[in-house]
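Here the complex is missing one protein chain, while the rest keep their positions.
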Amino acid sequence: MFESLQHLITGFTIAATVHNLLYCLIGCIVGTLIGVLPGLGPIAGIALLIPATFGLNPTSAIIMLAGIYYGAMYGGSTTSILLNVPGETASVITCIDGYQMAQKGRAGPALAIVAIGSFIAGTIGIFGLVFLAPPLAEAALAFGPPEYFSLMVFGFIVLSNVTGKSFLKSLMMAIVGLIIGAIGLDPVSGDARFTYGSISLLGGIEFVAVAIGVFGIGEVLVNVNQPSELLDQKVLRPRLRELYPSLQDLKKSVGPILRGAVSGFGIGLVPGPAPVIATYASYMIEKKVSKHPEEFGKGAIEGVAGPESANNSACQAAFIPLFVLGIPFGPVTAIFLGALLIHGVSPGPLMISQHPDLFWGVIASMYIGNFILLILNLPFVPLFANILRIPKKILLPLVILFCITGMYSVNNSVFDIWMMLLFGAMGFLMRKWAYEGAPLLLALVLGPKMEVAFRQSLMISHGDFGVFVNRPISMVFLLATAIFLIFPGVRFIFKQLKKGGI
Amino acid sequence: MLRKIIIGLSLALVLFMCAPIQAAEFPTKEVQIIIPWSAGGATDLIFRALGATTGKYLGEAVVIVNRTGGAGAVGYTEAMQAKPDGYTLVSAITPLTILPHRVKTAYTYASFEPIINVVKDPGMFLVRSDAPWKSLEEFLGYAKKNPEMITVGNSGTGGGVHLIALAFEDAAGVTFNHIPFAGGGPSVTALLGGHINAVSVSPPEGIEHVKAGKLKIIALFSEERFEMFPDVQTVKEQGIDFVMGQWRGLVSSKGTPPDVVNILHDAFKKGMEDPVFQKNAKDMAINLHYLGPEAFGKLMAREHELFGKLIQKMKK
Partner (left out) sequence: MAGTGMFPLILGILLMFLSCIFLLKLLYQHKKTTTKRDSGGEVRRSPVQLILFFGTMVLATAFFDKLGYPLASFLLLAALLRTLGMKQWTLNILLSLMTAAASYFLFVHWLQIPLPKGFIGL
């Protein structure tokens, strides 16, 4: 362990050279700009800029790309808070309380706590990476198809009612999300489902289209539907004092940030859309742990601090499988894999021993990147918050242009824009009739993977359903799900019995 | 009056902005390669490496876009519909000539304009180093006694390595239990975790782990042994006359003008010969096999025929 510490210090000396610091800075700035545009997430940003790194040595190149990655994460939360437009998939949860805070004139504290929370979580994450990487990577391998399925079922059931009051309605939204997720080619057998012969639907409906549609466009439409007088207004004028978190805010956020960091890190090890799941889970945890759960959904700062911290540490944890096993667990790490290859470094079990400079240099620069972003973003908070001073009449069309541009940039597809509009209309109705969007999006993300894991498990076990309970990890998750579902019922029955008096 | 002037000027400005930019030589912006498979798989890795080195010879960046789904159907369909202006290429690999025989797709290899072939790699089976089978003989022996019991992962139903595994079943007279995954990366991960017994891949998938000693090659479907692993015998040497692999090249949509094809071809060829790519290729243990547009076109046509017959035979 001390060896690791020594290596880390070496890493810092590498990362802290003027050159590398500059690259990190450039990466962070560009990343933030890219992240702010909805849809164009870190993936596209990193991919766009890989060519710019050609002339650099591998370490500097990866440092810059990592900066872009983080910057994009930050940028994504900015639009979620200010405009209810999720900058990218993991920012969806931030929309819920973050936007409400902005509506109450507290955009500043929200933005700031995102920066602060991410920084702290990043620090914790780095330590986790340094000291726990190899054993965690091995643990991640223990997850096979049955474990994924049970984990996802657990996550799905538990997280479906993360927002809103009616469990029933949330479940219905979740199922709708699952159905939308089933549109397209069946990943296991290759047959087309729900496509009605349309080639555009073969690939399924783009998640970003649904997310921006339901949240962003839906919100805009709700606003447009208000009487004209309201449209001349701006969102409350933030006063300078109120631009930064108060002491009370900070006190309230400590717990969520720490909890988010730890839980996010654990969840980040699971392959697939880990950061998204981490944000939902953190929100859930904070809601359950809080003494004032009714504040959630109306602008509780815990609902922003926790998920954003979880997001950050999940992103860090995602690098573990890449660096230790050489296998990317998600699209972003896959791009990093490509970038590494291009610079002549083959990630895998041998990478750390063969290229210690690179590995530790990158780890150190991740930390530095976090720090740079904190310094960059805090002063910008007032600037961003002032965006809300623009009268709604002008702001709303801008948001629409913004969303359309971002949407198109994901796949160069006008069809995606149509989908976004369609889900925008749906989002409007959902808002009117009090149906929650979060469960739908969660289902859209988890559903296809759940189904694949289910069928893979059955194929491996030759149709034996016992495979889900015979394996310890899988069993644990299924039991947890069962307990979660039955518990309220049991409690209800208990109460009735007590009332009736036996 | 002032208002009218402002409006007028503004409109003029709009029109001015819209004046067409002088047409420049190809390429004037980045070139996209669509990869119909997930990031981290063999095709993805190879073309990312190639895209990186080709960028400077082309004068514009080469960007990789993953478009997964349906054993390639999603990515190929999209590429087929792209404008034939040379800015959208797609990685043409063996499944391009397989899938159209299995399902009714909107495309076949003939819907594309061949540009260049890059690699031709053999298929292989990997198992964990601690697997109970120490040799191909033991592996097949077990398989014969326990039909459909050995789980063999692949990168997707109907994909290249899946078919290689099916064809190998035929040649060796055994049956396996095929488990599809969303790409080469996840299938190797599942093997590492011990959730499946073996995996059907082609380099560079899994190579790093063989180098590190965690996985070993139990069956190699090529004519000659690997330069990097000279101790591994091919199945041919061990009595099963089976050689099958995958080719990977680049194509663009039909109708791309010949001079654009040439520019692309020349740039990618130089990218292949670039020392950085050569080193990457060696590290990934992939077998470079350059073919020009005509030869590549003929290769695809031949494979299309071959798989047509194979699929007919396999349609039980």
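Note that the chains take the letters A and B in the order they are written out, and that residue 1 is the start of every chain.
Going forward, a residue touches a chain if its C-beta (ideal position, glycine included) is under 8 Å from a C-beta of that chain, and two chains touch if they have at least 3 such contacts.
A quick note: this is a predicted structure, and the numbers were derived from the prediction, not measured.
Chemist: Of the residues listed, A:V176, A:I352 or A:M475, which one is in contact with the missing chain?
Modeler: A:V176
Chemist: Touching the absent chain: which residues on subunit A qualify?
Modeler: Per the touch rule, subunit A residues meeting the hidden chain are 33-34, 37, 40, 48, 168-169, 171-172, 175-176, 178-179, 182, 186, 188-189, 191, 193-194, 221, 224-228, 231-232, 392-394, 396-398, 400-401, 404-405, 408-409, 412, 414, 417-418, 421, 424-425, 451, 454-455, 458-459, 463.
The criterion applied here is as follows: only the chains that are shown with their structure count from here on.
Chemist: What's the distance between the Cα centroids of subunit A and subunit B, rounded to whole Å?
Modeler: Measuring from centre to centre gives 30 Å for this pair.
Chemist: Quick one: in the complex, what on subunit A touches subunit B?
Modeler: 47-48, 50-51, 54, 141-145, 184-192, 199, 202-204, 271, 321, 325-328, 331, 334-335, 337-338, 341-342, 344, 346-350, 452, 456, 459-460, 462
Chemist: Give the list of subunit B residues in touch with subunit A in this complex.
Modeler: Residue list for subunit B touching subunit A: 30, 38-40, 44-45, 48-49, 52-53, 55-56, 61-67, 69-71, 73-74, 77-78, 81, 99, 102-103, 106, 148, 151, 156-158, 177-182, 185-186, 188-190, 192-196, 208-209, 211-212, 214, 276, 279-280, 283-284.
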